[in-house]
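Of the protein chains in this complex, all but one are displayed in their positions.
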Amino acid sequence: MTWNLMDKCCDKCWHTLEYPCRNYIRCRIEGPLCHDDPDCRRKREYRIREILYGKTGFKIKVPMASCTIAAGAQEVYKAVLDEVKSRGINADVTISGCMGMCYMDPWIELSKTGMPSAIYANVKPGQVSKIISEYLGGDVSSAYALRNHTGKAKGEDKVPLLEELPQWKNQVRWVSRNCGIVNPESIEEYIALGGYRGLDKALKMKPEEIIEIIKKAGLRGRGGAGFPTWLKWKIAREQPGDVKYVIMNADEGDPGAFMNRLLAESDPHRVLEGLIIAAYTIGASKGFIFVRAEKPLMAERLSKAVEQARKYGLLGKNILGRGFDFDVEVILSAGAFVCGEETALIAAIEGRTRPRQRPPYPATKGLWGKPTIINNVETLAHVATIMAEGWEKFASMGTEKTKGTKMFCVTGAVQRTGAYEVPVGTTIKKLVEEIAGGPGEGRRIKAVQIGGPSGGCVPASLLTTPIDYETLQKAGAIMGSGGIVVIDDKSCMVDVAKFFTSFTVAESCGKCFPCRIGMKILYDTLTRITEGKGREEDLEILRELGEIVRSASLCALGGTAPNPVLSTLRYFEDEYLAHVRDKKCPAKVCRNLVEYWINPEKCIGCGTCKQNCPSNAISGEPGKKHVIDVSKCIRCGQCFIVCPVGAVEKR
Amino acid sequence: MVKVIVNGKEVEVSEGSVVLDAIKKTGYSVPTLCFFKGVYNEAACRMCLVELPNGKLVPSCAYPVSDGLKITTDSERLRKTRRMVLELILAVHKMKCYQCARKGGFCLLLDFAKEFGVEGIPVCAECPLHGEDCLLVKGEPCLGFLTVAGCGSPCTREGTPCFGCRGPVTREDVIESAVKRFIEHGVDLRDLHSRMKLFWSSFPQFKHVFDLVLKYEKKYMGEKK
Partner (left out) sequence: MQTATLLQLKHGQTKLVDLKEVVSFVRSIVECYGGKRQYLMRMMQEIQKHYGYLPREALEELSKQTGIPLVDVLNIATFYHQFTLEPPGYYIIWVCMGTACHLKGNADNYDILKNILGLDNHSKTTKDGLFSLEKARCFGACSLAPVIMITSRDGSERYLHGHVDPLGLRKIVAKYRSKAIKKIKEKKGGRK
């Protein structure tokens, strides 16, 4: 066992779990504080350097998060290990979290003393050997980006610096600063990078002072509604009684949003730190982390972080000698979108289902009737960062009403999908086109869907809108958790609205009528429109019913569920009208409204379409051009799907 | 005690009570469906919505009172919302009034449907005749199952089969089950048709009802054979 940064430096250190030292965290980095011993100091400094740059001076980092694993990081990791072993290279192979730039998954980072730290993108296991020998030979020309320049390696001038890339330059890595850098499974590394400093500072303050700092920072909940965090904490703090709870809402369910997963997988200690600060502030002694079942790695990382924190006395009794007891339990959700809603989340922990009417808000009456605060993963990560870095810097970013930064996941029709952190108030255009690279050659952005199933579509003409809670609401969308799906001209807006409605219909808990039945009727109406059976009155029904569902529903799910329909109706009425009046789908997506035909120039006469046609609408001899009989065609789209050369086209 | 202002009228209620108590104390009323004091106050039906000064709609049966709370129990918007919610509820209601335990009285849905002018509940819901006494069971061509309620069913009470003077329920599933029952009980279809024509044939908007009736007659007659 090597000496651990968290361990005692020598026998003079009197810190134990029973009688913890108040300066434990500061002492880890700044060297022994209670006694002066150059040996201990050197030992500590040496260890920190070892953690940051590796024991051998050559560090290979492979990211291990759900997204990179899905892209094949595990195989790459194995290949790296094999390569290092078989060639007898003296190297530290470690894992890290995801950098947020998912388009280049899986990437690896090589850093050797005297060489620039190089990032290689889209690595296949077979390329690992070549990359390592090239790098060791002093050549970085095939790297994707460099973290720094040394001027010693070959090809350095050809590879851009990471911080010069538009997708990095335009970001402000505030809360995601450690993502892709720190080893998420090591508390030591987090502390070496300055972690748990915020907790250290917070525990030396009175809870009221912490609330004051968060208030000055102007932090608003990053889960979607944008409720001021300090106010929530203050209400909970002022409630009588000594049993209170804090809950971390890691039940991230919006399709297209994964910043919470990324944060919790890449830097779990930061969010845990935020949770402990929150608990100290309101005076809770028990916390829960509620994790989505579909994201098992996130639960694993968070559980590991909790275990480590417990081992070193950052959770448990008398934390850092301040007489504050707190422990955390990780709970795996069983998968229901509505559990992202506060009261439904509480119900799930209590072993019940479905949300309830608010008020009383959880801050006054929550889990088992006790005051409870529920904060989103990103909010808690912000809390930890604000406490560590001071509120001034945070408050200097953002807009007048909303301070700080926010992570956004940009997916859909863009070249560089990923999660990016920008100051609030950045325009959508900058985020989508400069950072995420736009839709690519010859394609046009039609709309941008913000906020998942409870958000709305913002048309291309409004792309210069700065992203803020208020401005987005005015545009008919919501910030939500921050998922941005870019829709290009290949998608039909009615179909998009139908997709989100089908999502909420399936996820509605079924308690209140407007959401349960109203959304179903909205969905049925949309289905009718996409099938070409729509009437013009239907648009009025959609509008009216959408308004009613929005205002009369019990919880936030129903209250925002009609947003996709209402916003598409507002900005893309012409597409709806094309569906109901001309019975045409302009984007050629709705199956029943397009006509299939076989392009004779492409058809190779294989007969696959003919075999697969359920209505015998295709005729033609083997080896000759096939033809679709439009009168018999039922527009199932099978021929379009099975054609090996793409000769079946829509028109 | 806290002071609540209901439609401009001040009223004092004890702390910890809900808005509905204050409303009742002032003598105003809001429709409630799912609320059952002390047993169920989950605010699921959304009929008892009231409006706050900031424009939010909240259910009065579950919203706690606070000092100086101002609420409005009646407005154009509220009426529209309640009506729409009721329509939604009725849209999925099974409408099997002939076998409902509430038949002949205390059907809240029926009362509200009358109040808000939502059509869709058949005369059967009001008709006090049960089981063997039902005119349809006796084989008489009673249109009660197909006709919009609200008249108080004076004819069927007196033993006269319903003529459908209030117009038909136009929902397809109701028509289907009605036709099914007509055929089950061996009602003379020609008699039935002439009865339907008596009041409905002069309205072109009811034409599709006839079409549907004929369609399902064909279907169930075929099945019977």
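Note that the chains take the letters A and B in the order they are written out, and that residue 1 is the start of every chain.
In this text, contacts are C-beta pairs under 8 Å (C-beta built on N, C-alpha and C of every residue); 3 or more make two chains touch, one makes a residue touch a chain.
Remember, it's a predicted structure, so these values are computed and weren't measured experimentally.
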Fill in the blank from the handout: Listed by label, the shown chains touching the absent chain are A
Fill in the blank from the handout: Which of A:Phe258, A:Tyr312 or A:Phe326 touches the missing chain? It is A:Phe258
Handout entry: Candidates A:Val432, A:Cys509, A:Leu526 or A:Ala647 - the one touching the absent chain
Key = A:Cys509
Completion exercise
The one of A:Tyr190, A:Tyr312 or A:Phe337 in touch with the missing chain is A:Phe337
Exercise for the section: Would you mind spotting which of A:Gly223, A:Pro268 or A:Gly452 touches the chain that isn't drawn? Expected result: A:Gly452
Completion exercise
Where A:Asn249, A:Thr343, A:Thr417 or A:Thr504 are the choices, the one touching the absent chain is A:Thr417
Problem - Residues of subunit A in contact with the chain not shown - result: 66-67, 69-71, 102-103, 105, 252-258, 261-262, 293-295, 331-337, 348-354, 409, 411-413, 417-418, 449, 452, 483, 485, 487, 491, 496, 499-500, 503, 509, 637, 641-642, 644
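As a convention for this text, only the chains that are shown with their structure count from here on.
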Exercise for the section: For subunit A and subunit B, let me know how many angstrom lie between their CA-based centres, rounded off. Expected result: 46
Problem - Sites on subunit A touched by subunit B in the complex - result: 356-357, 359-360, 511-514, 517-518, 521, 544-545, 548, 551-554
Fill in the blank from the handout: Touching subunit A in the complex, subunit B uses residues 42-46, 49, 56-57, 59, 62-64, 80-81, 84-85, 88-89, 91-92
